[in-house]
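Here is the structure we will look at, set down as structure tokens.
Removed: one protein chain of the complex. Kept in place: all other protein chains.
For chain A:
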Amino acid sequence: MFEIVQFIFLILSIFGMWGIFRKCGEKSWKALIPFYRTYILSKCADKKDEGRVLLILDLFNNILSFSVSAINIKLSNVSAISYRIIVILSLIVSISTILYTIKIYSALCVLFKQNKWWSALMMLEIPIYFFWGVMNRFQPTSTIQEREVRAASLSEYEEKESNEGLTINIKSRTVSSLTKGKKVLLRDIHMHIPQGRMVMLLGGSGAGKTTFLNAITGFEKADATVLLNGRDVYKDFESLKYEIGFVPQQDLIRYNDTVEKTISDSADLRLPLSISKQEEKKKINEVMDIFGLKAVCQNLVGKQSGGQKKRISIASEFISNPYLFILDEPDSGLDGVLARNLMERLHAISRTGRIVIVITHSPDRVKDLFDDVIILAKDAERTGRLVFYGSIDDANTFFNTDKLEEMVRMINRKEEGGEGLADELIEKFGGLRNE
């Protein structure tokens, strides 16, 4: 009897899902595929990531249930330790399943413009699937197709290899995970930065600035070719990593050590053994002098101001005299005068023949110190793309404004307070390059 009721319920829920899938623009017959239909339902609710997790949990839970029944048949002994472990695991998985189901159902309520209390009722599944699937009163606000937007097309441009400066040809940078699937973080970024240039890197949050920097330094490899003075950064990373200085956004230095020891330990790690102790000492003094740290060299790092900590962090990287010097928001937390002062120091460094790339969120106050600008943005598929690379003057012409912050506003998505012109401008820049 119980099996018959169960079977009827299953038929009704498949029937309901059939209707929901149809209304959401998905192929209705997918409601017939066990497990997978739950994922499709989450896709309808625009909760693909959660759907993937739920699919895995569902499969795992079924394997556990099967194991329980198998052990029961074999041992007829509920006190067996394996049985107990499976029951505990099953309990944990069931709780997670319920939580993820609630997430998906809540999103479905939003999509169907229904009160979220429906999601509590949805745990009963059958009536909801049935009502929402069959009755015309229940209609989604958008279909899967309506939500899918086309991103800007790829350019055919590729930078020629050069034995001087930094040549970047990034096809894509992707990450994959079992629960979130494959995600493209960066795509189609090509440029050549000659030596001795001071370059600004701009983009809204999530545009892939840090990912781009990690890709060009070889810290996180992409499907790309990055040449530093003609040498492949990915293939020759072990020796080239000393040619690259990367100053992260946060001050990643130990606060409970002295300023001098922080820099000297950094020198010990980075400098070649061929440099004598005296030379090393001289270099440490020089760097402390450049960054104005001499007066506080015996003090603890933690006792220094935000600006000084930032300079210590930069000095730690600069000690090895890197050819490519990258700084992720070095002016964050600094007032205008200090930020300008720091950028002037970096400008002076670039004039010694090095490439300096700086991410900043206050570009206009220091733009006169920069030669070029790289602008990245998220396209419609939320992948980091190159919107512009060139001199500041060319950027003014391209964007038809002389305010760099305005350029960022133009490429930011509408929900972020921007104009949402990223895809259009990516296409425009790609077209210009191809010409």
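What we mean here is this: a residue touches a chain if its C-beta (ideal position, glycine included) is under 8 Å from a C-beta of that chain, and two chains touch if they have at least 3 such contacts; residues count from 1.
Methods note: contacts and distances are computed from a predicted model.
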item: Chain excluded from display, named as in UniProt, from "Molybdopterin synthase catalytic subunit", "Gas vesicle protein GvpA/GvpJ/GvpM family", "ABC transporter permease" or "2-hydroxyglutaryl-CoA dehydratase"; value: "ABC transporter permease"
item: Contacting the left-out chain in the complete assembly, out of A:Lys48, A:His192 or A:Arg270; value: A:Arg270
item: Options A:Asn169, A:Thr210, A:Gln304 or A:Ser350, residue touching the unrepresented chain; value: A:Thr210
item: Hidden-chain contact residue, picked from the options A:Asn115, A:Asn256 or A:Asn434; value: A:Asn256
item: For chain A, the residues touching the chain missing from this view; value: 81, 210, 217, 219-220, 239, 241-242, 246, 248, 250, 252-254, 256-258, 261, 265-266, 268-274, 300, 317, 320
